[in-house]
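Down below is the structure, laid out as structure tokens.
One protein chain omitted, others in place.
Now for chain A:
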């Protein structure tokens, strides 16, 4: 594994994503759902909303890094608000 040049932060990052995927898989099995129509006027399931959240969060982090000269954890707060909004309205 040395060739993969692991670091603790990246390991935590991937573990978080893996945990999210497992969590959503378990949720999908335990509480099956039907897709719903949100503000984007597209049908989404919980998994879709997770994808939109993660992809959007990546862009929020990049935008924060490039445009705002504040510590990066500020972007994480924005991401959490964004995630809540996506799961509520999309």
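Keep in mind that, in the parts below, a residue touches a chain if its C-beta (ideal position, glycine included) is under 8 Å from a C-beta of that chain, and two chains touch if they have at least 3 such contacts; residues count from 1.
To be clear about the criterion, contacts and distances are computed from a predicted model.
Student: If you had to name the missing chain as UniProt does, which of "Phosphocarrier protein", "Insulinase family protein", "Carbohydrate ABC transporter permease" or "Alpha-ketoacid dehydrogenase subunit beta" would it be?
Tutor: For the chain missing from the view, the UniProt record says "Carbohydrate ABC transporter permease".
Student: Could you tell me which of A:23, A:39 or A:55 touches the chain that is not displayed?
Tutor: A:55
Student: What does the interface between chain A and the hidden chain look like in terms of residue numbers?
Tutor: Interface residues of chain A facing the absent chain: 2-7, 9-10, 13-14, 29, 32, 42-43, 51, 55, 58-59, 62, 65-66, 72.
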